[in-house]
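Only a single protein chain was left out; the remaining protein chains are all shown in position.
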Amino acid sequence: MQTSSWVPLFPEQASTFAWQVDALYAYLIVISIAFTIPIVAAIFFFAIKYREKEKFATPEEMHGSIVLETVWSIIPFVISMTIFLGGAIVYYNQFRVPDDSMDVYVVGKQWMWKLQHGTGQREINELHVPVGRNVKLTMTTEDTLHDFSIPAFRTKADVVPGRYTYIWFNATKPGKYHLFCAEYCGLNHSGMGGYVYVMEQRDFDNWLSGTESGQTPVEAGKDLFENKLGCASCHAGGADQRGAKLEGIFNKDVKLVGGQSVVADEAYIRNSILNPSSQVVEGFQPIMPTFKGQVTEEQLVSLVAYIKSLSGVTGTTTSSAATPAAANTSTHSNTAGNANTPASSNK
Amino acid sequence: MSDNHEQHEHMNIPKYLAIFGILVVGTIATYFAATIDLDWIFPGANTLLALGIAFTKTACVMLFFMHVYWSPKLIWLSALASFFWLAIMFSYTMQDYFTRSLGVFSS
Amino acid sequence: MQNVDAIGSGISEQPKLNYLTNGFTLKSWLLTKDHKRIAIMYLITVSLFFMAGGIYASVIRLELLTPASDLVQTATYNKVFTQHGILMIFFFLIPSIPAVLGNFLLPIMIGAKDLALPRINLLSLYIYWIGGALTIYALMQGGVDTGWTFYTPYSTTFSNTYVMAVGLGIFINGFSSILTGLNFIVTVHTMRAPGMTWFRLPLFVWAQYATSLVMILGTPVIAITVLLLAIERTVKVGIFDPSIGGDPILFQHMFWFYSHPAVYIMVLPGMGVVSELISNFSRKKIFGYEFIAFSSIAIAVFGFLVWGHHMFVSGQSIYAGLVFSFLTMVVAVPSAIKMFNWAATLYKGSISFDTPMLYGLGFMGLFLIGGLTGLFLGAIGLTVHLTDTYFVVAHFHYVMVGGQVIAYLGGIHYWWPKMTGKMYSEFWGKISAMLVFVGFNLTFGPQFILGYLGMPRRYASYPEELQVLNIFSTAGASVLGVGMLMPVIYLLHSLVWGKPAGDNPWMLPGLEWRTSSPPPTENFEKMPVVTWEAYEFGEESGLDLEGARNRVRPSTVA
Partner (left out) sequence: MSSHSDNNEEFHYHAPGLQHQFEDMKQQEESVSIGMWMFLVQEIMFFGGLFTAYLVFRSRYPMAFAAGSNHLNAFWGGLNTLVLIVSSLTMALTVYYAQKGNRNMQVILIVLTMFFGSVFLGVKAIEYTDKYNHGLVPVSGWNKRIKEEAGDHHEAAKPCWDVDHNAPVVEHPNPHGEFQWTDCSLVKLAQDHNYLTDAERVGYFNQGTGQIDANKFRDKVRIFYFIYFVMTGLHALHMIIGLGIMTWLLILAWKNTFSADYYMPVEMSGLYWHFVDIVWIFLFPLLYLLGRHFLH
């Protein structure tokens, strides 16, 4: 949807079967026009030609015509069958997953997408894929129904708890495309989305081997908070937000479940990101997932800096407590799995 | 149109008792047929037999106790249509379940 | 037998006792068994629900004026679109034409004194009131945010709003529509006047009959589905919860088994009204009467075979998707037949452009678009892209509003003189019909483009590049809103200041035009005997056409 026109009419075609969907769409538009114009023209023509000349007239009586009825039953039937066939062919291409696909695992959760590449890299609300490769998404959800939708690729599928559903695509054009959740899933449904980045293979390899960043820690943290990690889906939004309020908490006392209270310093913030259930703020449910293994120490530092900035504290000094010795080592986790298993152990 | 005034002349007490007898025999037959393992014929043969008996009993009740046999076509039609619509609901729902790739990993 | 010339020719000389003047106490209304009074009470209630739903609609459009979720909070927005859907579908669209126009006119059109089961009819009104009151109560307590589809497991496990109360309201309300349908079927079978054979029935009656079949066969299934949902939500047994063995998609099957045919409950009566309007205002026998009549029945039957097209991407099997796609294509044919027959009816007619006819022509245009975009959504490969986007929203509004609501307004204008005995302002009627048509297209036309661009439905905030189209849509909605409000004003105005309409202002042959306006409590002075075919505009109809022409001639001929 990067069109520069004033009002976009078509989303970008960015997958191998996008043109097929568009062709079917165009075919249907042609058929619609082919039906609409004669009918509307006939209505207008009759309405003018046979308009009332005298009140309460009795126009010449006319009887129905079996021939006409048969003709205009069969023609729409035949046309609708061609549409069905076209739809079936396109559908076949959309859902027949090629064998040589690169795997990406997707877990929906209110209200973020958690993705993991077959090679172990984790992403949240973002998907980086190389151009020209078949990518197969194996998807499920931890809670309610969601729907993984990429309009530019013309594909989507519901994700269903307790099951895997699959979509695949082969991106044809590098760029940044919208990713939506298209099945209503509760409060922040419209915020549950992000972007799909299609990259040249070389850039993708670079991306795999580490992320580059030219941002300040607060900016990087803001980006992580609002987009990449999706923290904002629970920790921002006003009175109804599900997570604790973060504005102005830095260096203040926080009451925890169980009656204790702690000072919200850097160590506390960092611990809350990595071990959310260990210190739950009073009045909230322990529903926050752990981000251990998904954020690098670098990113943690940025996040802490950003959360501090919400309290008006600037400066990016990191206290020693928040920055252990291994601060800059990237900690991509290769353990597939935890996230891919919906909570089934509540027996 | 139904002629209710003649209707009761179609059934008399011996006929009612005969239908009742069929129903009782059907019930007892269902019970004992269910204790015999018919899976050697094909899996689900027991269920099919039980449903067969149940439909026979239903037919008896509807035709004779509910006087459908002597009723106008509309009543026949509505009785049949309701079963037809049940069949639609069952078959079109099950065509999904029987052809769905399982994909279930935990339930 | 019946002197048809005596009635149906002019303005009554002295006020006769009619259904409105037959008793003025509250009790005479609340305990009435008169189908016309029940219809009027339905009309008032249905209109209130329509206005409430309309207010929600305007909040939705105003919120979507800007990409951010800023006018109302996201949580509120979710409740607003849910409640818009619930009120409009269950409490407006489903009862609108059957319970208001059908109730009022079906017995008169077939020459009966009343519906066959008048007490059941009153009972259905009370059930509707109880269900509606419960729903309104739940909305005032805090509302519900599941979407009108109540998809599990969100509605059973995750939503912490008033799902139970609203579900109960819908459960109760369902029985109201079952009883109405039951009553209509019985009435059409047994209460037709002498000479009123099946193929002399007005097509409105055929459409009501087909609708009633759907109500009887479909509505019980939504009742049981909502019941299961309520039990699951209260006591967690797991039938829809996959973590303990259930299947959320089963809910969708059971829900759409009713809710797709319910779409036909919402549009078939509209088709019936439009058949009346097109034929009567072109003063010409409808083209292909039998084909229109049987296509209504065909739609009612085939409508039950296509529900899976709502579930193409839900995780239903690929094979099932293809079968449902195929059947969806088949069900398009009867609708196409109706459309062609309506257009052919205009040929060589004598077409007058009174307000009801403007709505009738508007319906043809809008339903054409609604029906054709239905084909887009039946083509399975294309629908993968379009499911749950604004394309779907635009499509069903074209069918529901462009179809049923337009037909309902047309019907109200058409039969208003009969119902009240007063004529509304033709000038304002035409203005409002055109405003509705223009406003409607401006509102929902851009949403097709938005949908193809991928904007998902039920979004409180959306990407910025989509704002321009949303602004068009909101602008259109305000025109539509004005167009919808105007009839309320001039119709109410006509009640007091309107000119007496006369028994048969348009000299039409239907039985409803052969009794006084408003009709007496038992509809006819004497039981009518039908000797003419349906839609007979010539002298065979027995109407005093020449006399009527002479009366108007000096003033109309230019």
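Per-chain residue numbering starts at 1, and chain names A, B and C are given in the order in which the chains are listed.
Note that a residue touches a chain if its C-beta (ideal position, glycine included) is under 8 Å from a C-beta of that chain, and two chains touch if they have at least 3 such contacts.
Note that the structure is predicted; figures quoted are calculated from it, not measured.
Novice: Of the residues C:117, C:164 or C:323, I need the one that contacts the missing chain.
Specialist: C:117
Novice: Which residue from C:61, C:253 or C:309 sits in contact with the chain not drawn here?
Specialist: Touching the chain that is not displayed is residue C:253.
Novice: Of the residues in subunit C, which ones touch the absent chain?
Specialist: 1, 112-118, 120, 178, 181-183, 185-187, 189-194, 196, 216-221, 223-225, 227-228, 231, 235-239, 244-247, 250, 253-254, 257, 522, 526-527, 529
Novice: Mind listing the subunit B residues that contact the chain we can't see here?
Specialist: Those residues of subunit B that touch the unshown chain are 1-2, 4-5, 7-8, 11-13, 16-17, 20, 23-24, 27-28, 30-31, 34-39, 43, 46-47, 50-51, 53-54, 57-58, 61-62, 64-67, 71, 74-75, 78-79, 81-83, 85-86, 89-90, 93-94, 97-98, 102, 104-107.
Definition applied: only the chains that are shown with their structure count from here on.
Novice: Of the chains shown, whose Cα centre falls closest to the middle of all protein Cα atoms?
Specialist: C
Novice: Any idea how many Å lie between the Cα centroids of subunit A and subunit C?
Specialist: Averaging C-alpha atoms per chain gives centres 36 Å apart.
Novice: How far is the middle of subunit A from the middle of subunit B, if each middle is the mean of its Cα atoms, in Å?
Specialist: A distance of 49 Å separates the two centres.
Novice: Specify, in ascending order, the residues of subunit A that touch 2 or more different other chains.
Specialist: Residues 162-163, 165, 342, 344.
Novice: Going by the touch rule set out above, which residues of subunit C reach two or more other chains?
Specialist: Subunit C, residues with two or more chain partners: 242-244, 249, 315, 318.
Novice: Any idea which subunit C residues touch subunit A in the complex?
Specialist: Those in contact with subunit A are residues 69, 73-75, 78, 145-147, 151, 153-154, 157-159, 242-244, 248-249, 282-285, 287-291, 313-315, 318, 321-322, 325-326, 329-330, 332-333, 336-337, 339-341, 343-344, 346-353, 361, 364-365, 368-369, 372-373, 375-376, 378-385, 387-389, 449, 452-454, 456-463, 465-466, 468-469, 506-507, 537-539, 545, 548-549, 552-553, 556-557.
Novice: What residues on subunit C touch subunit B, complex-wise?
Specialist: 189, 217, 221, 242-246, 249-250, 253-254, 257, 304-305, 307-308, 315-320, 323-324
Novice: Would you mind writing out the residues of subunit B in touch with subunit C in their complex?
Specialist: Within the complex, subunit B contacts subunit C at residues 74, 81-82, 85, 88-89, 92-93, 95-97, 99-101, 103-104, 106-107.
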